[in-house]
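Sharing a structure, written as structure tokens. Questions coming.
Here the complex is missing one protein chain, while the rest keep their positions.
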């Protein structure tokens, strides 16, 4: 497991994570994107949220990522986002670093979320390329520069073409790393060749503190083998212990154990499909994660945010079957 | 020209626009998406904004659409959006209806913008399908229903696949119209066959008050010919008089004059390409609209929001050439 | 109706169609893409094919387009393509021009089909941009130049992004027209703004003999209004008389009659959806056209080529309902 310094929530300039701070350690390990439990009337269920954080910390995770896609950030109004930030940062109290997603269309809107994240004490922020607007590499560079200039904490680029409809180019990312704009990458593109281009590129260009995290939760052993520093697995909400075992096995060089664990998690991951064609992939996957957390007794309700479609009882029962097969209930 | 009642900004339940109100008139005519002038330090230039509104009213427009894509809504933080709403609604003071864009990823976030729009007195709101999240027709329906239930003013669906990466289906739109959820459509998909499907569908299903507005500013004569009620032309910022002439010619049945005007506007529209391949389409088009408004003496600065790339002086000069050719300067 | 010279099938250099021939007339009018009737064992049913040609000629069409997408060219092996060419060219015997699709991935493969089309006596050929390979505007230009150089008959560009995954740019098309490479365009992109850009561009650049045909069969009145020369309607197989009435009404300036006819054809067009979600759009649309032709007694079997899914009897019955509503059976 990586050695991670505690999170000093009151000092925004600490920059203890990532490239900006030269000699300091790079973010690494298992950093799950924390689901956002909701009450049946669609308010943030803070009690369930702190239980979920405890569940993840108990699993041995190396950090937390709040307000990412798996956190339903796209569905949370600003006041919900603030509740999540405050609840998690206060509860974690520096035990592990907490990164905050600042998902919005362009830099000027992203900066409002940065403000809130810094107020709450987040140790790093995670931003995508511009979306909704048609964009261009020159604009993506200005976007990240604009955010970084104002943030004062490490900025991680979030590559998620399925949502953003742009693929971040390895050269652009490394140029921005060399400039001191980016502290790292969360690569959820599913393109492991592209991931490797970044990993080899940072080696060639001597940018060792640029953190490379994969969001591809089904090829984590391979990503670590290639040289990635860590993983941000949505499924890590359901089974953090599994991802921590995977990561630790890889770190100690027991790749066969890492692969076995990954293959076990791969089978479990199929629960994301329980919703089938009557709903979108987000409704099904996030619904299944929350149903699993509910069935495991960690969160009070399986509610997902509107306009997602709720899983029905039969679909939730099938989630239970996956958990039983994985000996998680 | 359509007869449009005045906008009663203090009474949210008036619903004088669109389907919800049965016997009342349907939104129609020329309703430009109002550009958002900025100062060189990227604040809303309210003085320029009111001059722009006067310019549009002087052109004879039938309504205004603030906080749409051409308004750079994707680039405006909430406080800027509120300034725009307050400035325009106060200045218009009910002379014409004002629609407000409530562009955000999903219903729960959209509703925050609806609140702000209603506070300012907007007479209708305009929302896209969910974006960023992977979506599904069943989720799109819940999304619009959730918004409409809370809005209390007419809700217009905004079909913009280039930004949202989903095409709104004609049947879904008409089902939601029949339910009383949608008051109309702003179709910026560029798919005139799909537009006609909606127009003929509302006739077949006897939904006459469902307003159909085209955002395809280069085929307005054709859209009106097919039965569309009006147009939301970005280029209408630069030349509102032209679009009003086009619309009025069509309404009085002088289609040849409408076509001549449209062809003239088509030639003018080419100014959107001045930025070329060194920037994205948004930087170039919105930069050109603002440069034109600046050159025409209507707004103080041609500034566009970050991270868009600014036009350089040579590119701005070419915008001026287009204006000169169109006798607009 | 346009004046169209007869097709001299034995003289390949005649070039009586399109730009190449300076003073000669431009292709115009209704030029349906001819369906390819098949026997139950998937051979070309030449008897049905000639009956279909007679049905189209009886409808008053101005030309024929064989081996296009609606002809299932993507499903026909070369020997079937040759049978179609020979059957149709021999049967038409110069009564109207016959264009031949030469659909294949790139110029070197396209040229084999050109050879076959010329052998059969086609009066013009129709080619898409390269597909399957990732392409680039510079490559698209070389592609069309390579084909034109060898063809010796007018070459029409076929813009079909849904199949080819590239949109042909208006400037590129007009540059190639000015070079003498392209004689015209069949625009099936559904982008009527783009269509108008070509129409106005040919006027500005004084390329009057460059033929602009729309494949958007639901907005034909609008396309003709904008200045298109003709239409290539898949639905014209089922109801050629309707498209001919539409075109003739437009030519004599009776636009209201043209619109009425288009709206009637629009309602009929919905038969393409009878297959629903259990099959692809091609299976459903081409299956419905053939079912309609079968029900109208024109072709012997409704068979579509493999691997398309066949309509079942209930779906075919619904096609019959559309025909009955349109008084076509």
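Letters A, B and C name the chains as they come in the text, with residue numbers starting at 1 for each one.
The rule is short, and it goes like this: contacts are C-beta pairs under 8 Å (C-beta built on N, C-alpha and C of every residue); 3 or more make two chains touch, one makes a residue touch a chain.
This is a predicted model, so every value here is computed, not measured.
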For the full complex, contacts between the hidden chain and the displayed ones involve A, C
Out of C:46, C:135 or C:171, the sole contact with the unshown chain comes from C:135
Checked against the full complex, the residue among C:49, C:164, C:220 or C:323 that touches the missing chain is C:164
Of C:40, C:77 or C:208, the residue that touches the missing chain is C:77
Across C:226, C:258 or C:305, the one contacting the chain not displayed is C:305
On chain A, the omitted chain is touched by residues 190-193, 196-197, 200, 216, 218-219, 221-222, 225-226, 255, 259, 263, 266-267
Touch rule applied to chain C and the missing chain gives residues 42, 69, 74-78, 80, 103, 105-109, 111-112, 130-136, 138-143, 146, 162-165, 278-283, 305-309
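Here is the rule we go by: only the chains that are shown with their structure count from here on.
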Among line, ring, star, complete and other, the chain contact graph is line
Rotating chain A so its CA atoms sit on chain B gives an angle in degrees, to the nearest 5, of 180
Whole-Å distance, C-alpha centre of chain A to that of chain C, is 50
Taking each chain's centre as the mean of its CA atoms, chain B sits from chain C at a distance in Å of 36
Within chain A, the set of residues that touch 2 or more other chains is none
